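With one protein chain held back, the other chains of the complex are shown just where they sit.
This part shows chain A:
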Amino acid sequence: MEGINSSTDAAEMSFGELRKTLRKFRENGTRNATVTYKLGKYMCDNYSSKLGNEVWDVYEQMFFACIDLGINDIGLSYLRQIKEQFPESKRVYRLIGVLHEADGELAEAEELYKEMLEENPGDAAMTKRLISMYKTNGKTVEAVKLLVSYLETYKCDNEAWLELAELYLSEYEYEKAAYCFEELILISPANYLYHQRYAEVRYTIGGAENYLISKMHFCQAARLSGNSSNRALLGLVTVCETLRGLKGVTTEDKESCFKLVKWAKEKLTDKYEKSKVEVSDACPKKNSPKMTDHIDSGLETVCAILDSVKL
């Protein structure tokens, strides 16, 4: 997907390419409304008969792109076509709810969602819609309540745990957010992102004990990502620096911090140097030092931390 951006011309793409791109966007949940709209519109205008049954998926995709772009009336035209085809579909009702939301008719949307949920309490997608509606309208308390009860049924829904964690973070409830990340680590122990976030949350709470947990999970995140995660490496550097300057931390822990920072610095220096080469190669004006200024600043910061840890 690297080559696809807002300046891509849909007319230069073949039917197959268009279909593949739009499909990929749907599968990955890529929320790139401008591009989706451009490609999707060309697709619908030129190849709608060629698409077969997939046309309804594309219409739905276009509907969401329109809503994201704030062109609700065009979105409505796609929704009308879908509704004609599937008049009783729950999925269509959800789209109607979304349109209500986009038009600012929140009460109508809420009523619709609640009605649908009464009919079918196990409808996960509808529950999530209602949660996200609460969230965007600042009704955090309601959103949290509904999410918590949802998670009692769907305990292994990563997305929902993550959402709950984000909600807690926006309320500065770091301990509760940490709990969510603990659940996420239990569900997917090999996903480095959860370790990384958990480490960041523990660091934010602060205190020697939390810093030690944070250090452990930054290490885990670095390892699981195959040392590719800059955040994990930089987090490790940051937390080790903090631990070195702290009372109540054993000499043994401080020793290990020093070693870790040294190790992380090597890995980072390597990455910085590689990035610098990449940037200068891409730059038309050779040897302009300014273009790598942002990388130099980053490297400088890490070196300064290593110096302070040494003492």
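Following the convention adopted for this analysis, contacts are C-beta pairs under 8 Å (C-beta built on N, C-alpha and C of every residue); 3 or more make two chains touch, one makes a residue touch a chain; residues count from 1.
Assume contacts and distances are computed from a predicted model.
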item: Missing subunit (named according to UniProt) among the choices "Vacuolar ATPase assembly protein VMA22", "Sm-like protein LSM2", "Trm112p-domain-containing protein" or "MPN domain-containing protein"; value: "MPN domain-containing protein"
item: Chain not shown: contacting residue from A:R26, A:K176, A:R231 or A:K254; value: A:R231
item: Residue among A:R31, A:R91 or A:K259 that touches the chain left out of view; value: A:R31
item: Touching the absent chain when the full complex is considered, from A:G52, A:G138, A:G226 or A:G248; value: A:G138
item: Hidden partner interface residues of chain A, rising order; value: 5-7, 31, 34, 68, 70, 135-138, 140, 169-170, 172, 197, 199-201, 203-204, 206, 214, 230-231, 234-235, 238-239, 271-272, 275, 278-279, 282, 290-291, 293-295, 297-298, 300-301, 304
